[in-house]
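All protein chains but one are shown at their positions in the complex.
We just call them A and B in the order they show up, numbering each chain from 1.
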Amino acid sequence: MRPLNPHPDRLLPADPGVRDLARAIYRSVAGAPIYSPHGHVDAAIIAENRPFGNPAELLITPDHYVTRLIHAHGIGLDQLGVKNPDADPREIWRLFCAHWDVFAGTVVRYWFESELNEVFGITVTPGAQTADQIYDQLSEQLSRADFRPRELFDRFNISVLATTDDPADDLAPHRALAADSSFGGAVIPTFRADRYMSPNLPGWKDALSALATTSGIDTESYAGLIDALRARRAYFKECGATATDTGILDSIAEPLPSAELERIHRAGLAGTATEDDATAYRRNMLYEFAAMSAEDGLVMQLHSGVRRNHHDASFAKYGPDTGHDLPGACDYTNGLRKLLNDFGTNPTFRIVLFTTDEATISQQIAPLAGFYPSVYVGAPWWFIDTPAAITRFRAAATDSAGFNKTSGFIDDTRAYCSIPARHDMSRRVDAAFLANLVATHQLGEDEAHEIAADLVARIPISTFRLDSYAK
Amino acid sequence: MRPLNPHPDRLLPADPGVRDLARAIYRSVAGAPIYSPHGHVDAAIIAENRPFGNPAELLITPDHYVTRLIHAHGIGLDQLGVKNPDADPREIWRLFCAHWDVFAGTVVRYWFESELNEVFGITVTPGAQTADQIYDQLSEQLSRADFRPRELFDRFNISVLATTDDPADDLAPHRALAADSSFGGAVIPTFRADRYMSPNLPGWKDALSALATTSGIDTESYAGLIDALRARRAYFKECGATATDTGILDSIAEPLPSAELERIHRAGLAGTATEDDATAYRRNMLYEFAAMSAEDGLVMQLHSGVRRNHHDASFAKYGPDTGHDLPGACDYTNGLRKLLNDFGTNPTFRIVLFTTDEATISQQIAPLAGFYPSVYVGAPWWFIDTPAAITRFRAAATDSAGFNKTSGFIDDTRAYCSIPARHDMSRRVDAAFLANLVATHQLGEDEAHEIAADLVARIPISTFRLDSYAK
Partner (left out) sequence: MRPLNPHPDRLLPADPGVRDLARAIYRSVAGAPIYSPHGHVDAAIIAENRPFGNPAELLITPDHYVTRLIHAHGIGLDQLGVKNPDADPREIWRLFCAHWDVFAGTVVRYWFESELNEVFGITVTPGAQTADQIYDQLSEQLSRADFRPRELFDRFNISVLATTDDPADDLAPHRALAADSSFGGAVIPTFRADRYMSPNLPGWKDALSALATTSGIDTESYAGLIDALRARRAYFKECGATATDTGILDSIAEPLPSAELERIHRAGLAGTATEDDATAYRRNMLYEFAAMSAEDGLVMQLHSGVRRNHHDASFAKYGPDTGHDLPGACDYTNGLRKLLNDFGTNPTFRIVLFTTDEATISQQIAPLAGFYPSVYVGAPWWFIDTPAAITRFRAAATDSAGFNKTSGFIDDTRAYCSIPARHDMSRRVDAAFLANLVATHQLGEDEAHEIAADLVARIPISTFRLDSYAK
């Protein structure tokens, strides 16, 4: 049985002199409140403050970072509980523990070690022998009042947690939390209208109907849809939103004439929109979203380039977000040229660009952010939110854009209990990066401390216009 | 005269604390047997156990890693003996030694230093002044019985050496070695059917004829060719093969209807197959190879993206593999989508993906291997089999796929005497990588030792299904 005791200096540089510098920087921000401006936690969990379920349901089954690598070793997703309510949670947990070794060196392992130890007080390493013992300890704790979502929210020291929400959502949990004087944090919605962008996809018509119902605006025309979306953005702002999000494969924004838009919109309703129609419609919509952001000041987030649902059989059986989305290239420089020409220097407009394609950071995003006042470099996303990749990101982004045009850390997670571990990782890696600059005399030690503090507070607050929630 | 004495700690991290960790890890695997599951040594050399020729013939002329950089400094390939049997081997050796400085910092230099010192006992650095002395010492040794291929095989501590062979090959050397009870190692064939994939290339018809003769199966039809290939795969398996290899420019697999295949096959025989015909045929063949692997369990290796024979005049004069092949991009994610949809979760099927395009590792191969049970990340190939690139590879691959879905080191060499130096380099670089994880508390020291041991034995044995040869 190996003990589980994450080292206080983990991720800090090995060189003793640099480690001393890094440790001091890290410690100065280790306890700072968490700003989480983008993620996928369900606000209802916090509003209702119901206890979490069993360990598998909380930590394994819904987390495709975890299930994918176990699947890669021959275990069916159903055995891990995906779309399989009959799976025994203890068996799922045993499977996970039996595969602990396949996560060696990965960031998933890193997060788990911090989370199991620091959130749940586990002191033995997962493995075939320890699976039941850990399961029992987790189960016991999850049943306790101090492990309910709101109590953890306080313990995690979260200032702002942004969720991701459909325009037709009534945001009742967000409103309930805002109205609840006993809740000190902020849980704010993010407007994500992906479903309305593709008139050839199943679900588009249903989305339009739901939106019409919620907004009271007819969405049978393109103009009506835009009016409805605009109205819902206003509603989201009232409910605390400061940002939108868009996740698409390509990143091309290109306005269309309104007659053409109405034609495609009608074709979509008639079920006759072609692939080309849908592409043109989507590219126009991306442009339209920028125009709206330039009006209402909601910060636009753009996540593009991911190729979704690579394995058809898994998609058919298990649905989306089950581990076979794959990184892809994106071309922000050309794709957003028109958009940035029209809105790039508009002080109301702001856009944060994310990528899973590392080359894009130094080649496109940082240089764009190093000229356009509206453009910010999004933190490394998804496949590249690891200690090694974040270090490379910091080097790549800083060269052209410095620190101030980066977004601050984004956890982008649905794994609520991993939020502290993820932000802590980021603070360690940034401390290490800054310490190396100090050790090589590229930055003064006092300034490094200031930047570390900025990266966890001033910078995310400023980038995402969170001033009214700042602590 | 500079002494040549490769440092026992070479390639280990400079930081004294990390070096201590790395040295312990390295030493624990330094003497482990070599598994070489992919390479280009000629099995006949070992079967016949004839003494090697002169130093130039052994170490310089056939090695395009070496000749290319000397050529880049203005020396003709003919002066280095390429397609020039009249060249004086001592003069070739002198040219090489006179260009020793141009290899500074390259992995070719690194391998040579290890090989000259550890295999041949050379203790002075090559240079104009030492060329003759080294040449004489090498020549003397190469004439000795203990420097014959089989004696070196034992001394190199090779467990398994896979060669690369044409389907029409009779594999007589492999069978002779297997039947020879005095030979303790395993030299196994690898089925490489590239020649049969392109009906518009010179040599395709000849290949078909040879295959028909060897297999006794008529290859005048596409169906016949497939039958013959399948039969030969079975024969290769009987002769010890556990894997196939395919080297193509693009990596697109796309099945065609059989009528269309037969049409193109006939056009190929008639000499009228177009470029488009050939492309479609090749892409179908790649898919077909996967289907066969899913049947017979031979591990499929895919080496794609290299642009061959860039300089026409050199190709015309010296033939292929003369130093002007160049790295290129490849798109496994899209190109293999159909193939992986059909076979990616089939437990019999297995595919190891190689690339010379570093971005592909973190963008495509590791994420694919991090979901599909059948996909493994091939070791860094050719232009990126250097200490610095292997370190980057390990970071890139581990993030998404951990250690267990990587292939283990592949030397991919025709330079027999460099095999120990190459594997030793890999063990040092991996030890350094693991030591850094330990030093930054991302991995326990005991686990790092286990992983180092796995990387040189369990992992290549398991990836390439070498269990029956394991020592």
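As a working rule, a contact is a pair of C-beta atoms (placed from the backbone, for glycine too) under 8 Å apart; a residue touches a chain by one contact, two chains touch by 3 or more.
Being a predicted model, the structure only gives us computed values, none of them experimental.
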| item | value |
| --- | --- |
| Contact residue for the chain not shown (choose from A:Ile248, A:Leu443 or A:Ile461) | A:Leu443 |
| Residue, one of A:Cys239, A:Ala369, A:Cys417 or A:Ile461, that touches the chain absent here | A:Ala369 |
| Touch list for chain A against the chain that is not drawn | 13, 15, 17-18, 333-334, 337, 340-341, 344-345, 347, 359, 362-364, 367-373, 375, 395, 398-405, 436-437, 439-444, 446-447, 451 |
| Chain B residues touching the omitted chain (full complex) | 2, 6-7, 9-16, 68-69, 71-74, 101-107, 110, 307, 310-314, 323-324, 326-329, 356-359, 383-384, 386-389 |
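Basically, only the chains that are shown with their structure count from here on.
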| item | value |
| --- | --- |
| Centre distance in Å when chain A and chain B are each reduced to the mean of their C-alpha atoms | 40 |
